[in-house]
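The complex appears here minus one protein chain, its other protein chains still in place.
Right after this comes chain A.
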Amino acid sequence: MKHLLSAADLDAATATLVLDTAAEMASLAGREVKKLPTLRGRTVVNLFYEDSTRTRISFEAAAKRLSADVINFSAKGSSVSKGESLKDTALTLQAMGADAVVIRHPASGAPHRLATWVEGSVLNAGDGTHEHPTQALLDAYTMRSRLGRLAGLKVAVVGDVLHSRVARSNVALLATLGAKVTLVGPPTLIPVDLRTEVCYDLDSVLSDTDVVMMLRVQRERMNDSYFPSEREYARRYGLDGPRMRKLPEHAIVMHPGPMNRGMEIAPEVADSARSTIVEQVANGVSVRMAVLYLLLGGKS
């Protein structure tokens, strides 16, 4: 594995290796000294063309725990705002000796282009509405550690699937690992190209699902009216207390964050014992450590 560009590129064996490695990384988090010498002398660049808090910090924490040097680069206040192209920025980073570039970009496919320009590894940290593979890996890790398995799990992905790279990556990865995904949302927000089951009625899927993954309504990507009003959306597709109580006893509620409390998820649900939202953040660091180790730990 040289790059991590898309969750769809991962076969079951590789994905399982990432999850198993992440489990070992997580077990090291409780130690007296959390830092490992593994990537000493390697440089990881966080190249962020879009606002992000948790993903950037998570990658930064992961790289630092493995002793890599981290350079943060955000488009705001940099030469990008002076009009520098992605390619020129990439070549600059290359010249500075980046062993890995973690890129988030509003254009789908930007990481793929970048991978053809730089010698180091490229990690996709979210590109447009395309993919966010480490999020899918940490979601799969969270499901596996809470429910003990992935094969045969019934996962409902609810909300704004159309604009969600998280959903796309999850659909690909969960299919590879043998889970059954159902997309739930208003017809205007369900893309037609994802080959998986679709349901437009949230209430009908709740009683027979192991995992409910709520997606954020991405207002910043909406340049059209996809639903009549926020109140109507929340009433039909928001996960509130009464809906949560329809779930089977063991079912968990996930959200990639950041949440719109009261919109797609009620505070009562987000703060309940079923919610794995905070766990997902912690698992994100372990999973990203695993990915960085597997990409950079061996012979380059």
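One rule holds in what follows: a contact is a pair of C-beta atoms (placed from the backbone, for glycine too) under 8 Å apart; a residue touches a chain by one contact, two chains touch by 3 or more; residues count from 1.
By our rule, contacts and distances are computed from a predicted model.
The complex appears with one chain absent; UniProt names that chain "Bifunctional protein PyrR" among the candidates "PQQ-dependent catabolism-associated beta-propeller protein", "Phosphate transport system permease protein", "Bifunctional protein PyrR" or "Amino acid/amide ABC transporter ATP-binding protein 1, HAAT family". In the complete complex, the hidden chain is touched by one of A:17, A:80, A:198 or A:282, namely A:17. Think of the hidden chain as still there; on chain A it touches residues 1, 17, 20-21, 24-25, 27-28, 31-33, 35-38, 66, 293-294, 297-300.
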